[in-house]
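Below is the structure I would like to discuss, written out as structure tokens.
The other protein chains are all here in position, but one chain of the complex has been omitted.
Labels for the chains are A, B and C, by order of writing; each one numbers its residues from 1.
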Amino acid sequence: MLRFYTAGESHGQALLTFLSGLPAGLPVDVGAINHELHRRQLGYGRGGRQKIEKDRAEIFAGVRHGQTIGAPIALRIENRDWANWEKILPVEASDAPETESKKLVAPRPGHADLAGSQKFNFHDARYVLERASARETAARVAAGSFARQFLKCFGMEIASHTIQVGHERLERRAQWEEIVAVCADLESPLRCVDAAAEQKMIAEVDAALRAGDTVGGVFEIVAHGVPVGLGSHAQWNEKLDGRLAQAVMSVQAV
Amino acid sequence: MLRFYTAGESHGQALLTFLSGLPAGLPVDVGAINHELHRRQLGYGRGGRQKIEKDRAEIFAGVRHGQTIGAPIALRIENRDWANWEKILPVEASDAPETESKKLVAPRPGHADLAGSQKFNFHDARYVLERASARETAARVAAGSFARQFLKCFGMEIASHTIQVGHERLERRAQWEEIVAVCADLESPLRCVDAAAEQKMIAEVDAALRAGDTVGGVFEIVAHGVPVGLGSHAQWNEKLDGRLAQAVMSVQAV
Amino acid sequence: MLRFYTAGESHGQALLTFLSGLPAGLPVDVGAINHELHRRQLGYGRGGRQKIEKDRAEIFAGVRHGQTIGAPIALRIENRDWANWEKILPVEASDAPETESKKLVAPRPGHADLAGSQKFNFHDARYVLERASARETAARVAAGSFARQFLKCFGMEIASHTIQVGHERLERRAQWEEIVAVCADLESPLRCVDAAAEQKMIAEVDAALRAGDTVGGVFEIVAHGVPVGLGSHAQWNEKLDGRLAQAVMSVQAV
Partner (left out) sequence: MLRFYTAGESHGQALLTFLSGLPAGLPVDVGAINHELHRRQLGYGRGGRQKIEKDRAEIFAGVRHGQTIGAPIALRIENRDWANWEKILPVEASDAPETESKKLVAPRPGHADLAGSQKFNFHDARYVLERASARETAARVAAGSFARQFLKCFGMEIASHTIQVGHERLERRAQWEEIVAVCADLESPLRCVDAAAEQKMIAEVDAALRAGDTVGGVFEIVAHGVPVGLGSHAQWNEKLDGRLAQAVMSVQAV
């Protein structure tokens, strides 16, 4: 059974991906993992953090000589921003004045700040947001890259694209080849298969940025070459659509 | 940790609910469980099966003297229809000609028939649909009634209502009291808080029935009195929204 | 993944076995399950309960036409003794004086009585012992019979025998054929492969019975024809020896 967990804070030393259940002998392309990490950092309208980080997977367990060995996989993605935070969020107790400097006492709507602080009786939402942060998805992307390489051995491919931002929507059905192409295009600002629709979506983002707001959207993930019979109809928690829904809904901004 | 599983085929002897993790001492109202099972059987446009069944929970483990005892709960919901099926779907091998009589060799779109049959190399989708059937949700309703009685001890209540059928939609925001009232109203055909909107929704159902088709809709589930901090922001598979999404997406018609 | 749970109280209506994860198409011999349930009831020095019960598995889910169908399996084993207990341990609240008649207020050493009562704040250990009772192992035997039938498809067989009771011990190494034979021998009082050693073991049991005591022992379980590589060295909780140890240590008298 494939299982993965992540650890790590947004401004801590590093993110961790723990992944177990891959069989031995799977060729692992570290470059492909780093390519996916790079893709995650792109996209029109991203925040300033992406300028600081240049995410790379440092595998230190479970892969030897370019192959999985049937042991759990562990990898780290360093936070370059840690250099600016090591006095603010040290592991050990500290009297340094910096530890007081980044307290967040005004919880932000739509975030876990308020609920998490009340749950754990924190007087500061910093500890909550550090873990609830969308930066954690970098560790998921690394896990996903292993899954993608595994599925490829069976002829399966996954690609995604943007079909709506704000009120602007792709009005036609995208073809698989288009989706693959735009998904791989590092220059594509929003990974929309239609240039005209994309320009309107960019305008939606710009309008939100000007208003100091954010804007939602819709993306489509397509799995290609999936064999019949994956998942199960036998029990509520084994159903594939339920499991996929959980995975997608657990992404921070979804 | 609360866990539940179900077992049972649509035309088998019975459905089973297995539920573990409730603490000892929770008062259990069997009448409330049966009331929920009855509610599940109502609703405008239901199929003929509801005329055959009159679902009742027969608890046989985990509840004594009207209270949980800290042991796993097991209950059965008999299938009255079994009387018509015991020669068709017997547990033991059989040469009776009836066993051939209900084979399903034309898989129905939108069901698990085709995928399940290919997965297990069945020449008949009967075994798949028997378990994939929405009748299984009766067993979930029984589990849900225990959960509801447990949550009520902490001041939490759950209610749901219909906000769209086909293209007809409730255009206003429903109040909690309205939702509770319509949710409990056994005479309400679609559990919509607005009578005029409901009439239009009924017309949508009628049109679909006339066309030999089905029609989708949207429902809203509201949890009231939920304390801050349930769930967790710490790990992807502990997030409450992901877990709720899985639960809802695992319902057969969703 | 194969998973099983049990439910049911010692003097409740029935025991339940819930088993999921078996593939479709496994031939199921109900007679073999009942044979195993019968074997469990034998053995020199058993208590009086075995005279009341005659355990039989009533499968009601997951098996059709003598085969698994890829759905969860559920079966019940009726408690004949329930006829004597239904006024004492009813599911619903009751004012009947019988409900007071079997309270256990003197916790027995070596049982869960004291710990369970303190855990759940019971003034009566009855609710604890009803579930902690070794009668629950009947439900495990039924699950085990499915596992045995599954393993047999791959050439694996399991047999066990007694090698020590009190201070009396089988002094030689038993052969596989001997173990299989004694394991299947319904007349064997203690399932020891050596008649002389068995007589001494019986004397140990008799002495304990005369003293109003119990006596421990040692048994050996042999798995034959196991393919290389079951289990895993990769993670502490996947190791086969740890999992087998948990399974054995969870048996009530072990």
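Quick note on the criterion: a residue touches a chain if its C-beta (ideal position, glycine included) is under 8 Å from a C-beta of that chain, and two chains touch if they have at least 3 such contacts.
Bear in mind the structure is a predicted one, so any value in this text is a computation, not a measurement.
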| item | value |
| --- | --- |
| Which of C:Lys102, C:Lys119, C:Arg172 or C:His224 contacts the chain that the document leaves out | C:Lys119 |
| Which of B:Pro72, B:Gly116, B:Gly144 or B:Gly242 contacts the chain that the document leaves out | B:Pro72 |
| Candidates B:Ala93, B:Ala234 or B:Val251 - the one touching the absent chain | B:Ala234 |
| Given A:Ile69, A:Leu114 or A:Ile202, the one touching the chain that is not displayed | A:Ile69 |
| Hidden partner chain, residues of chain A it touches | 5-9, 12-16, 18, 20, 23-25, 30, 59-67, 69-74, 76, 89-94, 99, 116, 119-122, 127-128, 130-131 |
| Missing-partner contacts on chain C, residue numbers | 5-6, 112, 114-116, 118-120, 128, 131-132, 140, 228-229, 233-237, 239, 241-250 |
| Touching residues (missing chain, whole complex) on chain B | 1, 20, 70-72, 232, 234-235 |
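Quick note on the criterion: only the chains that are shown with their structure count from here on.
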| item | value |
| --- | --- |
| Chain whose Cα centroid lies at the greatest distance from that of chain C | A |
| Interchain centroid distance [CA atoms averaged], chain A/chain B, Å | 34 |
| Whole-Å gap between the CA centroids of chain A and chain C | 47 |
| Touching two or more other chains - residues of chain A | 234-235 |
